[in-house]
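I have a structure here, written as C-alpha coordinates, and I will follow up with some questions on it.
Left out: one protein chain. Kept in place: all the others.
And then chain A:
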Amino acid sequence: MGNFRFHQYQVVGRALPTPSDEHPKIYRMKLWATNEVRAKSKFWYFLSKLKKVKKSNGQVLAINEIFERKPTKIKNYGIWLRYQSRTGYHNMYKEFRDTTLNGAVEHMYNEMASRHRVRYHCIQIIKTATIPAKLCKRESTKQFHDSKIKFPLVFKKIRPPTRKLKTTYKASRPNLFM
(Lines give C-alpha, C1' and ligand atoms only; values in the text may rest on other atoms or scores of the structure.)
Protein backbone atom coordinates (compact mmCIF):
# COMPACT_ATOMS: atom_id res chain seq x y z
CA MET A 1 0.00 0.00 0.00
CA GLY A 2 1.71 3.21 -0.88
CA ASN A 3 -0.66 6.04 -1.38
CA PHE A 4 -0.78 8.06 1.82
CA ARG A 5 -2.16 11.50 2.18
CA PHE A 6 0.02 12.24 5.18
CA HIS A 7 3.73 11.69 5.21
CA GLN A 8 5.98 11.70 8.23
CA TYR A 9 8.91 14.07 8.04
CA GLN A 10 11.86 14.74 10.27
CA VAL A 11 12.76 18.42 10.21
CA VAL A 12 15.96 19.69 11.78
CA GLY A 13 16.52 23.40 12.24
CA ARG A 14 18.12 26.06 14.32
CA ALA A 15 18.33 29.79 14.70
CA LEU A 16 20.82 31.52 12.45
CA PRO A 17 24.23 32.01 14.06
CA THR A 18 24.73 35.53 15.37
CA PRO A 19 27.82 37.28 16.74
CA SER A 20 26.52 36.69 20.27
CA ASP A 21 25.61 33.03 19.69
CA GLU A 22 27.97 31.26 17.34
CA HIS A 23 26.49 27.79 17.72
CA PRO A 24 22.79 27.94 18.41
CA LYS A 25 21.05 24.81 19.62
CA ILE A 26 19.75 22.51 16.91
CA TYR A 27 16.21 21.21 17.22
CA ARG A 28 14.61 18.24 15.56
CA MET A 29 10.93 17.58 15.10
CA LYS A 30 9.00 14.71 13.67
CA LEU A 31 5.74 15.80 12.18
CA TRP A 32 3.04 14.90 9.67
CA ALA A 33 2.25 16.91 6.60
CA THR A 34 1.05 16.28 3.08
CA ASN A 35 4.29 17.49 1.52
CA GLU A 36 7.72 18.85 2.41
CA VAL A 37 6.83 22.50 2.02
CA ARG A 38 4.02 22.18 4.51
CA ALA A 39 6.28 20.20 6.82
CA LYS A 40 8.78 23.03 6.98
CA SER A 41 6.02 25.52 7.63
CA LYS A 42 4.64 23.38 10.44
CA PHE A 43 8.11 23.09 11.90
CA TRP A 44 8.42 26.84 12.28
CA TYR A 45 4.90 27.06 13.67
CA PHE A 46 5.67 24.65 16.47
CA LEU A 47 9.21 25.77 17.07
CA SER A 48 8.34 29.42 17.47
CA LYS A 49 5.80 28.37 20.09
CA LEU A 50 8.53 26.58 22.02
CA LYS A 51 11.67 28.65 21.47
CA LYS A 52 12.43 32.22 20.55
CA VAL A 53 13.11 31.62 16.87
CA LYS A 54 11.20 32.41 13.71
CA LYS A 55 11.57 31.38 10.12
CA SER A 56 13.15 34.73 9.30
CA ASN A 57 15.95 34.29 11.82
CA GLY A 58 16.36 30.56 11.53
CA GLN A 59 17.30 27.91 9.04
CA VAL A 60 16.14 24.42 8.28
CA LEU A 61 19.15 22.18 8.21
CA ALA A 62 17.58 18.96 7.01
CA ILE A 63 14.22 17.57 6.10
CA ASN A 64 13.83 13.86 5.48
CA GLU A 65 10.83 11.72 4.99
CA ILE A 66 10.50 8.88 7.46
CA PHE A 67 9.22 5.65 5.98
CA GLU A 68 7.68 2.72 7.73
CA ARG A 69 10.16 0.15 8.85
CA LYS A 70 7.98 -2.93 8.62
CA PRO A 71 4.92 -2.20 6.51
CA THR A 72 3.84 -5.83 6.50
CA LYS A 73 3.48 -6.11 10.26
CA ILE A 74 0.25 -5.11 11.96
CA LYS A 75 0.79 -2.78 14.87
CA ASN A 76 -1.36 -1.04 17.44
CA TYR A 77 -0.76 2.68 17.27
CA GLY A 78 -1.64 5.08 20.05
CA ILE A 79 -2.00 8.70 19.02
CA TRP A 80 -2.16 11.56 21.48
CA LEU A 81 -3.66 14.67 19.99
CA ARG A 82 -4.81 18.14 20.86
CA TYR A 83 -7.79 19.42 18.97
CA GLN A 84 -9.95 22.45 18.87
CA SER A 85 -13.66 21.92 19.18
CA ARG A 86 -16.33 24.56 18.92
CA THR A 87 -16.01 25.25 22.63
CA GLY A 88 -12.32 24.94 23.37
CA TYR A 89 -9.17 22.85 23.19
CA HIS A 90 -9.12 19.25 24.32
CA ASN A 91 -6.61 16.45 24.55
CA MET A 92 -7.42 13.04 23.29
CA TYR A 93 -5.88 9.62 23.06
CA LYS A 94 -6.92 7.29 20.24
CA GLU A 95 -5.84 3.82 19.29
CA PHE A 96 -5.67 2.39 15.80
CA ARG A 97 -4.64 -0.92 14.36
CA ASP A 98 -2.77 -0.58 11.10
CA THR A 99 0.31 -1.74 9.28
CA THR A 100 1.88 1.69 8.88
CA LEU A 101 1.99 4.82 11.03
CA ASN A 102 1.03 6.99 8.06
CA GLY A 103 -2.05 4.85 7.58
CA ALA A 104 -2.97 5.17 11.25
CA VAL A 105 -2.55 8.96 11.14
CA GLU A 106 -4.76 9.17 8.08
CA HIS A 107 -7.30 7.00 9.86
CA MET A 108 -7.12 9.34 12.83
CA TYR A 109 -7.79 12.44 10.77
CA ASN A 110 -10.72 10.76 9.07
CA GLU A 111 -12.14 9.57 12.35
CA MET A 112 -11.81 12.96 14.05
CA ALA A 113 -13.55 14.56 11.12
CA SER A 114 -16.39 12.08 11.15
CA ARG A 115 -16.96 11.62 14.86
CA HIS A 116 -16.17 15.09 16.13
CA ARG A 117 -16.39 17.29 13.03
CA VAL A 118 -12.82 18.43 13.63
CA ARG A 119 -10.92 19.38 10.50
CA TYR A 120 -7.27 18.89 9.70
CA HIS A 121 -6.05 22.31 10.73
CA CYS A 122 -7.62 22.09 14.17
CA ILE A 123 -5.68 18.97 15.13
CA GLN A 124 -2.17 18.86 16.51
CA ILE A 125 -0.51 15.51 17.00
CA ILE A 126 1.28 15.51 20.31
CA LYS A 127 2.75 12.05 20.25
CA THR A 128 2.43 8.75 18.48
CA ALA A 129 3.67 5.39 19.68
CA THR A 130 3.45 1.73 18.84
CA ILE A 131 1.70 0.09 21.72
CA PRO A 132 2.29 -3.53 22.61
CA ALA A 133 -0.90 -5.52 22.86
CA LYS A 134 -0.89 -5.70 26.65
CA LEU A 135 -1.00 -1.96 27.08
CA CYS A 136 -3.83 -1.17 24.70
CA LYS A 137 -6.67 0.63 26.39
CA ARG A 138 -9.51 0.53 23.90
CA GLU A 139 -11.80 -2.48 23.61
CA SER A 140 -12.18 -1.97 19.90
CA THR A 141 -8.47 -2.64 19.31
CA LYS A 142 -8.20 -5.28 22.01
CA GLN A 143 -10.88 -7.40 20.39
CA PHE A 144 -8.51 -8.14 17.51
CA HIS A 145 -5.77 -9.42 19.78
CA ASP A 146 -6.76 -12.99 19.23
CA SER A 147 -4.44 -15.45 17.55
CA LYS A 148 -7.35 -17.66 16.55
CA ILE A 149 -9.58 -14.89 15.36
CA LYS A 150 -12.57 -16.06 13.40
CA PHE A 151 -15.71 -14.26 12.33
CA PRO A 152 -18.13 -14.51 9.44
CA LEU A 153 -18.70 -11.75 6.96
CA VAL A 154 -22.33 -11.14 7.50
CA PHE A 155 -23.52 -9.63 4.31
CA LYS A 156 -22.07 -9.64 0.87
CA LYS A 157 -22.27 -6.46 -1.13
CA ILE A 158 -22.47 -7.27 -4.81
CA ARG A 159 -20.20 -4.93 -6.74
CA PRO A 160 -19.32 -4.87 -10.42
CA PRO A 161 -15.60 -5.63 -10.71
CA THR A 162 -14.88 -2.32 -12.40
CA ARG A 163 -16.75 0.95 -12.27
CA LYS A 164 -17.22 0.79 -16.01
CA LEU A 165 -19.62 -2.13 -15.61
CA LYS A 166 -21.82 -0.24 -13.18
CA THR A 167 -25.51 0.07 -14.19
CA THR A 168 -28.30 1.94 -12.46
CA TYR A 169 -30.90 -0.77 -12.98
CA LYS A 170 -30.45 -4.48 -12.46
CA ALA A 171 -32.57 -7.27 -13.85
CA SER A 172 -32.90 -9.17 -10.57
CA ARG A 173 -32.45 -8.57 -6.87
CA PRO A 174 -29.03 -9.50 -5.58
CA ASN A 175 -28.50 -12.32 -3.12
CA LEU A 176 -26.79 -10.81 -0.10
CA PHE A 177 -26.00 -14.05 1.72
CA MET A 178 -22.30 -14.72 1.86
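Just so we're on the same page, a contact is a pair of C-beta atoms (placed from the backbone, for glycine too) under 8 Å apart; a residue touches a chain by one contact, two chains touch by 3 or more; residues count from 1.
In this text, contacts and distances are computed from a predicted model.
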item	value
Hidden chain of the complex, named as in its UniProt record, picked from "Proteasome subunit alpha type", "60S ribosomal protein L14-1 isoform X2", "Phosphatidylinositol glycan anchor biosynthesis class T" or "Methionine--tRNA ligase, cytoplasmic"	"60S ribosomal protein L14-1 isoform X2"
Among A:Thr18, A:Ser56 or A:Ser147, the residue in touch with the chain that has been omitted	A:Ser147
Missing-chain contacts mapped onto chain A	1, 72-74, 96-99, 140-141, 144, 147-154, 156-157, 159, 161-162, 177-178
